Every structure is written in C-alpha cells, then in structure tokens.
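One protein chain omitted, others in place.
Entry: chain A
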Amino acid sequence: MYAQLVKSDGMKSREEMSPQERAFQDRIDRGEKIEPKEWMPEGYRKTLIRQIGQHAHSEIVGQLPEGNWITRAPTLERTAILLAKVQDEAGHGLYLYCAAETLGVSRDELMEKLHSGQMKYSSIFNYPTLTWADIGAVGWLVDGAAIMNQVPLQRTSFGPYSRAMIRICKEESFHQRQGYDIMMKMAQGTSEQKAMAQDALNRFWYPSLMMFGPSDKESVHSAQSMAWKIKINTNDELRQKFVDQTVPQAEYLGLSIPDDTLNWNEEKGGYDFAEPDWSEFFEVLKGNGPCNKERLGARVKAWEDGAWFRDGLMAHAEKRAAARQAAE
C-alpha cells in the first residue's frame, strides 16, 4: 500500500517471548493502544518507523504528480479544488512524520533516508500524469486504494499512528469524490474527452492494483505485523475489496476495466481479475519506473534549495530569543 513492503523480524511464538513481550502482546490482544513512552519490543518500534515513514514519504512525494496540473486545471474552480487536495496530502505527510518521530527518529533522519533512497515511497507515484483525466483517475483510483488501506489502520495498535489515520480518513473521501467527479465530467463529455478518461483508466488500473503490494499470504513479516496490529488485512484481501468496489463505479462511467479476464465469481462473491505484472512493480521499487528519478530529484532539490530559508528563519528566531532574554 502506501507502505508496500515493510520488513520486520520473523514472528515469535508465545513460548519464545520474554514475560515483558508476552505482557505487551496481551495488551495488543485486548485492544489497548500503545503510547510512545511505554515499553515496546525493539522490532515493533523499528517496523513502525519503517511503515509510518514510508507512508509519510508517499503522502509527500504523492503531491508531485498532481501538483503537475495545478496551474493547468481546466477551470479556476478545479484549480482551487486540486490545490486544496494537494495541500491535504502535505498535511497527511506532516501528521505521519510526527507520529514516526514519537518513536525516537528525527525528522531530518527520515528526510535523509528518503533522499538517499534508503526509505521508499509508494510505487504509484512513479507514474506520470499525462492528461487532465489522469488527475481524475488518481483521485478516484489512487485515493480510493489508499482509503481501503487506511480505514482499517485507524484501529492500529500504536496510538499516534491510529490518531493520524483517523484525521487522514476524515479528509480522504473528498479526494476520491473530486477525482470521480472529474471522471464523470470527462466520461459524459465529447468522444475525445471520453477517450481520454478511458486512457487514464487503462494506464492507472494495474499500478493501482500494485499499491496493495504482492500477495503476502505466506509472509512472516505480515504475520508479525498482523499480530502487532500494525497491519490489519492481507494485501490480497484489500485488493479484492478494491476491485469489487471499483468495477461498478467504472460501469457507471461507461468505461471498461482493461482486463479481459475480469469476471464476477458468484461463489466467492467477488470478481476474478488479472494480477498486475509484478516484475514491473519490483523494477519500479528498484528505481526504474517511468518517473523515479524525476520524483526523487524534485524532492531533493526542494530540500536543498530551501535550506538557506530554513536556516534563516532559525537564525532569526534565535536572535530574537536572545534579545528577549537580554531585555529581561
């Protein structure tokens, strides 16, 4: 998902746990929230830093493909809406960085790890937004997939993460609806506009399915994360839910999902659908997607170009504080 491949240490059985670890697991099983200053296993802390960090980075990098269209939106109203949406994503990144920082990692450390490629962000943001319809597809599909993942995470065991998720979920539904609204306009427009909408769906469908990550039914990392309640559903469960929810929405638009194998399966009560090309997914994660260099380059440039400004404000604040102290 926004955190697609989070590694954690293997899962411990109850017998292998120390008494402290067992008491910790009991608290989680009772549904208690874990707060930052409380004791937690090192693995729990580390996995959470990776997961929340990756999630935060995705929110921040995710501003870039949409930011690309702010000055070119078709109307002033669409510009204002898109600006508000992208600003929300900045907010989401900030809530999440703060949640990660309560675990003892600094903001600069997280930034440094993003910029050096040590920490990842979601693969989806390495695809280009070529037309205005792509902005519709991103809101509808990408935010739609994000919601699928984020809603259950509101119940995650780590207090600050859970609270950040609750805030974020309140804001996400606007994101998806504004995207779908763009798609409706395009799909009901001229034949060229409708073709654009179909083209956007064609290009974003499989990358959206990849957002949930590869199947993790047998993954030990996932088993541990689920025991700790920092992952609530398997990747396949969420992907299935997403497909089941999205297909009727595409039908309403009169657009077709680019998958000939798509078929309603009465028995399982869901659609059968084609898996995305996972070799493409791993290539994108490795840095070889269509926009990886551009995205990371833009982040690093913004960070470096802004350094003098951050330092200037800090120097000013220190000077004023010193002057105030001298006057006292």
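Basically, a residue touches a chain if its C-beta (ideal position, glycine included) is under 8 Å from a C-beta of that chain, and two chains touch if they have at least 3 such contacts; residues count from 1.
One rule holds for everything that comes next: contacts and distances are computed from a predicted model.
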| item | value |
| --- | --- |
| Chain excluded from display, named as in UniProt, from "Ring-1,2-phenylacetyl-CoA epoxidase subunit PaaB", "Dehydrogenase", "2Fe-2S iron-sulfur cluster binding domain-containing protein" or "Nitrate ABC transporter permease" | "Ring-1,2-phenylacetyl-CoA epoxidase subunit PaaB" |
| Residue among A:Glu16, A:Glu32, A:Asp277 or A:Asp311 touching the omitted chain | A:Asp311 |
| Option from A:Pro74, A:Gly91, A:Gly104 or A:Pro290 whose C-beta touches the chain left out | A:Gly91 |
| Among A:Glu59, A:Glu101, A:Asp216 or A:Asp259, residue touching the chain not depicted | A:Glu101 |
| Where the unshown chain meets chain A, residue by residue | 35, 37-39, 84, 87-88, 91, 94-95, 98, 101, 106-108, 163-164, 167, 171, 307, 310-311, 313-314, 316-317, 320-321 |
